[in-house]
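Right, I'll just put the structure down here and ask away after.
Apart from one protein chain that is not included, each protein chain of the complex appears where it belongs.
What follows is chain A.
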Amino acid sequence: MNSKVQNKIAIGVLYGIAGLVVLILLALVGYILVSGLPKVSWHFLTTPAKAFLKGGGIGIQLFNSFYLLILAMLISFPIALGAAIYLYEYAKDNWVTNLVRTAIEILSSLPSVVVGLFGFLFFVVKLRLGFSILSGAFALTFFNLPLLTRSIEDSLHTIDDKQREGGLALGLSRWETVTRVILPAAVPSILTGVILSAGRVFGEAAALIYTAGQSAPALNFMDWNPFNISSPLNPMRPAETLAVHIWKINSEGIMPDAKAISSGSSAVLVIAILLFNLAARYLGKRLYKRLTSA
């Protein structure tokens, strides 16, 4: 067999594999959307869930998902940024750095249900935070931190070392070089990483079941005082998220339209995550353009 034929066969096989991957994705997403979208309406997105009756929505769960996401990001982003800057810009290659890197690697491969149970024992029980948004946000931080740190480190890695040398050669300190030269240049790629990890956090269920809880008490959306128990902003209230809601309906839902609600919720979740991904690409490209050509 000559190399030309060999090459053609190899290309054919690779095309086949790539096509299979796309096909599986399309089938999955297509099935979820086709079975779920008919259920999705403004009413479905805004009304609270019902435990026994038909016609409940996912309003509170949707709000909880976003609120938890924002809180988790507010906690994990500064830590991840600091860790990534330290690891990539400052740390010398020695056993301490290696230990930190290994720890991050292991943490990132930890099953999320383990993170959830740890969160339950530590935040919910030991620190007496109860089933609350705060417990959930901390658990998500544990889940998110290693991935985000890695992604920011990768972003810093994409900035040419010549830029660092350029900053240092002007008499800037390392800190000034990092904050004034490297970070601004890395913003598009960091932002992309943050949004992509937001998508993962948004769809996370296992880490939240035992931390943020599985109930969604009624909220008064007119009350924005975070210290009131019925306020949406109260971080100490239990908060079932959309992903947890899907899991729960499927395992113990007793409302007559459980299946439809589950399908609708899944569709909303998938759409939200797709939107995150598209937004990440779009914003990343736009910011990069703005930085590279005015």
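The working rule: a residue touches a chain if its C-beta (ideal position, glycine included) is under 8 Å from a C-beta of that chain, and two chains touch if they have at least 3 such contacts; residues count from 1.
Just so it is clear, contacts and distances are computed from a predicted model.
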{"item": "Chain not present in the shown complex, as UniProt names it (candidates \"dihydrouracil dehydrogenase (NAD(+))\", \"Cation acetate symporter\", \"Gfo/Idh/MocA family oxidoreductase\" or \"Phosphate import ATP-binding protein PstB 1\")", "value": "\"Phosphate import ATP-binding protein PstB 1\""}
{"item": "Contact partner of the left-out chain, one of A:Pro38, A:Gly55 or A:Pro184", "value": "A:Pro184"}
{"item": "Omitted-chain contact residue, chosen from A:Gly166, A:Pro226 or A:Pro256", "value": "A:Gly166"}
{"item": "For chain A, residues in touch with the removed chain", "value": "160, 162-163, 165-173, 176, 180-181, 184-185, 291-294"}
